[in-house]
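This is the structure, below, for whatever I ask next.
With one protein chain removed, the remaining protein chains of the complex are shown where they sit.
Labels for the chains are A and B, by order of writing; each one numbers its residues from 1.
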Amino acid sequence: MARINSDMGGARKPAPWSVADFYRLLAAPPALVLALFFVLPILGVIWRGFSDPAPGLTNYRRLFADGPYVQSLWLTVTTALLVTVLCLITAYPVAYMMARARNSVQQLIGALVIIPLWTSVVIRSYAWMVVFQRRGILNQALTATGLVDAPIHFIPGNVAVYVGMVHIMLPFMILPLVANMRSIDGRLLAAAGILGATPVQGFLRVFLPLSMPGILAGSALVFMLSLGFYITPALLGGPRHMMAAVLIEDQANRQLDWGLASALATVLLVLTVTVYSVYVRLSSRVDGGLAHGR
Amino acid sequence: MGAELRFPLRYRIGGLALALLVTLILAYLILPQFIILPLSFSDRSYLSFPPTGWSTEWYRKIAENPSWGEATANSLIIGIPAAFLSMIFGTLAALSIGRGSWRSAGLMSAVVVAPIMLPHVILAIGLYPIMIRLNFLGTHLAAITGHTVIGIPLVFITVKAVLAGQNGSLELAAMTLGANPWQTFWRVTFPMIRIGVILGGILAFASSFDELMLSLFLTGAGTRTLPKLIWEQLNEFLTPTIAAVATLIFAFTLVLLAIASGLRGLGSRYQVKSHG
Partner (left out) sequence: MDKGFSRFNRREFIAGAGAGTLALITGLSSTALAQAGRMIMATGGGALEDAYRKAVFSVWKEKTGIDIITTSNEGARLKAMVEQGKTEWDVLQGAAEEVIVFARQGLLEKLDASKFDKGQMFPGTVHEHFILTDFAAYCIAWNKQNVKANPPQNWKELWALNGRIALWKRPFQTLEVALLADGVELKDLYPLDVERALKSLDKIKSKIVWWARGAQGAQLLIDGEVEAGAIWNGRVHAPKLSGAPVDFTLNQSILVSDAWAIPKGAPNAAKAQDLVALGSMAAAQAEFAKHLPYGPANKGALALLGPEIKAVLPQPSETNRILDIEYWATNGAAVNDRFNKWLLA
């Protein structure tokens, strides 16, 4: 790391410090908060998974035995993955436009993204129920235009669930994308154009790679949030969409089997930490080391 | 900006196609609002769409019932400080991990971000004894703390995304010119990442505003938040009251955004453009 000695001007001589040292210090406040209010509780949860009702692996044995848990975890992960991919595809154009647009257009798009964000997930999910109903507006439109003969049973079903979940998650993908895209220098694209690249080439070779950190950030965020999701799949989906969070909540709140709930939550936690570590490794490679002042 | 490039017609159409696509997606985003709005004026006591008649009964019910106003106030009292604290701690964490050259940056990031994937009931169960010991439960502090924990990852991820797009050269330059760390941070780094901080804060507020389980656990008896009231309706049958509540929130959000855009108009003259 760069070490600055103020021998430069020769006038004063403050103690030498390094950039990295300063930034390391910044970790102290959040570390304290998270240690006390997250790590500590979670250690308790992990411990409980191994000790409630009796010390040992009973909870884990039950998890991996002939129950719904493994399947549900698999379903949860695959659903979260699919939602993330769909979200990314849908969000990217919007973020692109929002990041590069004029101020007024930017604010308009921003408003349209933020407004649904602040409406309760429950209410939004019910609105989608209204859309996808047998007698709902979508079916009415489809039958009126003759595209289908009879109303389609969207609920329960994959289309309804994914449309609903992507809708909920979209702002969480758009905003990190925008945050990152806004710092991409427009002149780089202009330079590419001057050097003979078509806009498409300019986009693919210059803009897209530079937006990678945003893509990775938004994807990680949406993926993690989707893992803990259950309202929308419960209202729009069928039993095929039984998310792990439903099971955990059931065990924790109704069956009051905290040992099992803790074990299940621990498994989910380990999964997520692994995925996220992979993401961080990927993203640091993508930066090309630029972001760390090396 | 450099010289204006005139693109041939087909590139213009490409731009038009993009605008069309984005408009469609935005329509998708806003579609539920156009269902909720008419629903809130329905004259039936159960949800039926399209409404057969019009009535403002549900808005009257909200005005008459103090629980709704109280719940909104509680949600705001918890949400705004939580978003604030999330912005502070999330940004600090992002800066530190992003620029601090930690060896275990991956693991540290994972720990910071983990709260958002855990079902909140688990976190609530874990936090509860700590809150008791700290005596936070009598006030809103416990809920604020809980919501901050789940808000920090949102700010962290967003700010880190902005940071990643920049190397440390501007800061190095500033420090070469004699600025101390605090000056460098406040006058160079922060303006660059400000957009990430604000967007992260918006996400953090939204997550708190709609959060149910931690609020239930960490607030005192009789303290209701908005999600709790809405959730109660799920135990019975739905009346257009919740559609009216959603519409009111929608209107309130519009007002807020209008104010924000007005303020931004004032401050935009003073924005720092990174990379020139």
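In this section, a residue touches a chain if its C-beta (ideal position, glycine included) is under 8 Å from a C-beta of that chain, and two chains touch if they have at least 3 such contacts.
The structure displayed is predicted, hence computed values, not measured ones.
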Worksheet entry | Omitted-chain contact residue, chosen from B:Ala105, B:Val149 or B:Leu216 | B:Leu216
Worksheet, complete the sentence: Per the whole complex, from A:Ser72, A:Ser226, A:Thr266 or A:Ser283 the residue touching the absent chain is A:Ser72
Worksheet item: Of the listed residues B:Leu20, B:Ala63 or B:Ile132, which contacts the missing chain in the full complex?
Response: B:Ile132
Worksheet entry | Touch list for chain B against the chain that is not drawn | 44-48, 77, 80-81, 84, 121, 124-125, 128-129, 132, 137-141, 144, 187, 191, 213, 216-217, 219-223, 228, 232-238, 266-267, 269-270, 272
Item to complete: Spell out, residue by residue, where the missing chain touches chain A.
Response: 66-68, 71-72, 75, 126, 129, 133-135, 153, 155-156, 234-235, 238-240, 242, 247, 250, 252-258
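In this section, only the chains that are shown with their structure count from here on.
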Item to complete: Let me have the rounded angstrom distance from the C-alpha centre of chain A over to the C-alpha centre of chain B, please.
Response: 13
Discussion item. Going by the contact rule set out above, which residues of chain B touch chain A in the complex?
Written reply: 1-3, 5, 7, 11, 14, 18-19, 21-22, 25-26, 28-33, 35-36, 39, 47, 49-50, 88-90, 92-93, 95-102, 105-123, 125-127, 129-130, 145-146, 148-149, 152-154, 157-168, 171-172, 175-176, 178, 180-181, 185, 192, 195-196, 199-200, 202-203, 205-206, 209-210, 226-227, 230-231, 234, 238, 242-243, 245-246, 249-250, 253-254, 257, 261, 264, 268, 274-276
Worksheet item: If you look only at chain A, which of its residues touch chain B in the complex?
Response: 1-2, 4, 6, 8-9, 14, 17, 19-20, 22-27, 29-31, 33-34, 36-42, 44-45, 90, 93-94, 96-97, 103, 107, 109-124, 126-128, 130-131, 136-137, 167, 170-172, 175-180, 182-187, 190-191, 193-194, 198-200, 210, 213-214, 216-218, 220-221, 224-225, 227-228, 245, 248-249, 252-253, 258, 261-262, 265, 268-269, 272-273, 276-277, 280-281, 283-284, 287, 290-294
